[in-house]
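Here's a structure for you.
Now for chain A:
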Amino acid sequence: MIKLFFLFLLKDFKSYLLDSNKSWFAISFFLLCVLIFPLTYGSSVDLLKKTAIASIWICALFSNLISLESLFKEDYQNGVLLQYRINKIPFSIIVITKCISHWVFTGLPIIFFSPFFLIFLSGSSSDALGLFFSLLFGTPLFSLLGMPIAALTLGATARGPLLIFLSIPFFLPIIIFGVLGVNSFNSGSYSEYYLLCAILSISIVILPYITIKILQESLK
Partner candidate 1 sequence: MLELKNIEVVYNEVVLVIKGLSLEVKEGEIVSLLGANGAGKSTTLKAVSGLLKNEDGEVTKGNICFLDEEITNSNPSEIVKSGLFQVMEGRRCIADMTVLENLRLGAHTRRDRKNINDDIEKVLNYFPRLKERNGLSGYLSGGEQQMLAIGRALMAKPKIILMDEPSMGLSPLLVKEVFGIIKKLNEELGITILLVEQNARLALNVSNRAYIMENGKIVLEGSSKVLANNEDVKEFYLGGSKGERKSFKNLKSYKRRKRWL
Partner candidate 2 sequence: MIDEILNFINMNGHSFYIWTAYFIPLTLIFSYILIQRSKLKRMKKYETKI
């Protein structure tokens, strides 16, 4: 079982690493998004400073939304998922490895580069730590919440727009708490972080299970 898990984890990592489109897509999209904000705000540094954190969160949201589409798509279209089901490979392994690899290749780079982007958007450096933690709790939630929705829309016509429309309402609370958390971090209140942590721990338990159920149902 553990062997199988690592086999699949390796497989998912390989699929990201070998396909340079896939691995660089999220982070390069993030970069482009971040670029847009200073360009559209013009020369007003004040405005940029105030909105730096929010802009980074918005970019994180968008790059996650965009990368969600490819989450199960290839395996579903090639019939590989069906093959797994016939071969009785537990879907829990597939779902968990998919989630981990998705986070590693879309969430993690964003978390690590976020302090640089904060400087880039002339945000105050005291926010860097707060932003780091809020992204650390927030981005796994994006991956976790995106999974069941990506699984739901498998086989739908016009999947891309549907996926974005369905995931936005679920992503909204995270982005709200994420941004609020950074703002109250400096004043020493961590309530938003606790809340994000609580949502994260509940989601880690429930959402993979729901995703497995959905996948099984869609391949019945």
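Just so it is clear, a residue touches a chain if its C-beta (ideal position, glycine included) is under 8 Å from a C-beta of that chain, and two chains touch if they have at least 3 such contacts; residues count from 1.
Candidates were picked such that all candidates are chains of the complex that A comes from, given by their letters.
Please read all numbers here as calculations on a predicted model, not as lab measurements.
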| item | value |
| --- | --- |
| Candidate touching chain A in this complex, from 1 or 2 | 1 |
| Contacting residues of chain A [partner candidate 1, same complex] | 4, 7, 11-12, 14-15, 18, 74, 78-80, 82-83, 85-89, 219-220 |
